Structure formats: C-alpha cells, structure tokens
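A single protein chain has been removed from this complex, and every other one stays in its place.
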Amino acid sequence: MNTFTLILEILGTFAFAVSGIRLASQKRFDLFGAYVVGVATAIGGGTIRDLLLNIPVFWMSNSIYLVLSGVALAYGCIPSRFTMKQTKAILVFDTLGLALFNIVGLEKTVSLGFPWWTAIVMGTITGAAGGVIRDVLVGQVPLIFQKEIYAMACVVGGVVYFICLHFGLNAIFSGLIGGTAVILMRYLAITYRLALPHLPK
Amino acid sequence: MNTFTLILEILGTFAFAVSGIRLASQKRFDLFGAYVVGVATAIGGGTIRDLLLNIPVFWMSNSIYLVLSGVALAYGCIPSRFTMKQTKAILVFDTLGLALFNIVGLEKTVSLGFPWWTAIVMGTITGAAGGVIRDVLVGQVPLIFQKEIYAMACVVGGVVYFICLHFGLNAIFSGLIGGTAVILMRYLAITYRLALPHLPK
Partner (left out) sequence: MNTFTLILEILGTFAFAVSGIRLASQKRFDLFGAYVVGVATAIGGGTIRDLLLNIPVFWMSNSIYLVLSGVALAYGCIPSRFTMKQTKAILVFDTLGLALFNIVGLEKTVSLGFPWWTAIVMGTITGAAGGVIRDVLVGQVPLIFQKEIYAMACVVGGVVYFICLHFGLNAIFSGLIGGTAVILMRYLAITYRLALPHLPK
C-alpha cells in the first residue's frame, strides 16, 4: 500500500515538475526560477495537504522529490523538438499529475480517519493546488477556475473512489478507477470543449 | 460561548462566500471556480489562523462551512435584479464577514492563552486574509491595502474588544461591541471616503 502511494507520488511529482518548468521557461524564468516553480508545482498541493492534516510534510524527510524535480529540469532543457510539442507535453503531464496526486491525497486522508468529504477536499487540494501556486508565481490568473473542467475532475475522481470502496473494492483498485475517472473527465473536457456554466452576471 | 462563536462563524462564512462568489462571477469564473473562490474567501483567514495557532483546522471536521458555501453559490445564481445590487451586496456581506470573523479570531486566540497583541493580529488575519486570498486568486492587487480603511478596522475592533474586557464586560458583549466598532469604521470610511495617508514617495 505504502509502496503503491510512493510510486504514484514519484510519477506525479515528475509530471507536475515538468509542467511547472515548461510554463516558467515560456515566461522567461531563469534556470533556478524554473526549478523553484517546478518544485512548487510538484510539492505545493501535498505540502498544503500535510500542513492541514498536521502530519510531517512528505518531502522534508525524503530527498527524492527535489531530486526528481532536478531530473524534470534536465528533461526541460532538452529542446522541445526532440520531445513532445510544448503545449501537448504540459497538458499530458499535468493531467497525469492531477490524477496521481488526487489519489494520494484521498488515501492519506482516509488513513488518518477523516470523513469522506474531507478526503475529497484534500484529494482536490493535493491535485489542483500546485497548479494554482504555479499560476500565481508566474503571474497569471489561475486558469483552472475558468477553462475546461479541472479541479472538478478531482472531485468526481474522489466520489468514484469512495463508490468503489463502498462496493468492496480494495484501496488500490479504487484508486486506479478513481484516477482513471479523473483522466477520462479531463480527456472528454478537452476533446469536446466541455466547460462548467458561468454564474449569471 | 462556543455556540456564540459557531453562530458568528456560520454567518461570516456565508457573507464571505457570497462576496467571493460574486467577485469570481464578475471575472467570468465558471461555477466550480466561483465555488472554490467563495470557499477560499470564507475559510482562508480562519485556516491560516488555525495553522499558526497549531490547532485542528476548523472546517475539516465539520462539513457546515463547505455546505454553507454551496448555499452561497445557489444564492449567487439568483440574478442580481432579484436580490441586492451587485456592488452593494459585495460590500454589505464583506463588512459583516469582516466583523464576525475578527471577533471569532480574537476569542479563539485569547482562549489559547496568547497575549492580547497576538489575538489582535489573529483577529485581523481571520477577518482580512480571506479577502486577500480572494483577490490574489482572481488576479487583482489586494484592494484592502489601498482603499478605504479595511484591515485597520479589525485592529481597532480588536483594541475595542480588549478595552471592553478590561472594564469587566464578558466576552459576548465585548465581542458585540468590538464587532460593531468594525462595522462602524467601515461605514464611516466608505460614507466619508476616509482613507489612511500614504507614505512619502
């Protein structure tokens, strides 16, 4: 179980760090600035979660998260014509990170005995808050509130996760299905330009 | 005493959530984005306070705050011609939330044995930090630092609160008088366009 969570965290960290580093380099941040934005994107959501849950902050006793952000920086230094197209890469990594971190947040919160709705909020914070911090740091309005379904996908993923648990699936399968729900919602939202309605002005 | 604090928190939560939701909808945020901004405005100040005081974060064990933000979202969906004028509504709810949260922050901090000046800072953070988070999230410079007396009203409310306590009034009356002082200062500041001076450039 812990190994499973760790693997999710590692993959999500790399994905989010790349997303932050690519956006920062588009905004002409220097190498170290890009690294800081990458780190903040990758560990920001989990840090807020751990502070709220009042547990030791996950990245402070294990250097792998900062090392992984360094690997993501090296990856970001490869000119994009040798990797994926810039915009597409940010999108793919961002979606993976969102799904992975959402599940990690759900499982950590459940294991501490909090109610299901707190877990869904923590999963959403773990998944989406890093992206909000990233946007504030590079000076753009957090787009997650205006564009395609994003944080909402975490909420849906959380609900799916608890439905799976309720019907007797174990945490790993519930996590896999919940994470898939997040990715699916993001894919549908981007492909069919689905968006939530706005409030009347 | 605890019931009194809870009632203040509930009213303040609704007031601040409405203020956040209305501003977010003016900025063309979608429904979920408006909800998140509403929640962040409503619980942001209290969350920072609880983290600083190192006590369990108030909204994580009681779903009423998130539910109330949902009610505020429903209220925000009513076209404004059926409720109050947009700008006036934001102003009224914002002032109520400021006064209510200020008192809650004062009382919580005092009950933990911190000195009076820490309580005044915590009251101001509880009252004003949610609005700062709201402004950062929607991408505008926090206006509370430039316009009419705002956070300063919390400081004055806190001082009035401690003067009342000092002269033997109980916490509830001191809170009512302190909160009234906040509302009065805001009313005078807006009506007579009172503002604090600027520093020499």
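Order of writing sets the labels: A and B. Residues in every chain begin at 1.
Throughout what follows, a residue touches a chain if its C-beta (ideal position, glycine included) is under 8 Å from a C-beta of that chain, and two chains touch if they have at least 3 such contacts.
On a predicted model such as this, the values are computed, not experimentally measured, just so you know.
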Touch with the omitted chain, as defined above, among B:W117, B:F173 or B:Y187:
B:W117
Would you mind spotting which of A:A42, A:V138 or A:M185 touches the chain that isn't drawn?
A:V138
Residues on subunit A that touch the omitted chain in the whole complex?
21, 24-34, 36-37, 47, 51, 54, 56-57, 60-61, 63, 66, 76-77, 79-80, 136-139
Even though one chain is hidden, which residues of subunit B still touch it in the full complex?
51-52, 54, 114-115, 117-118, 121, 132, 136, 140-142, 144-146, 149, 151-152, 155, 195-201
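In this text, only the chains that are shown with their structure count from here on.
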Roughly how many whole angstrom separate the Cα centroids of subunit A and subunit B?
30
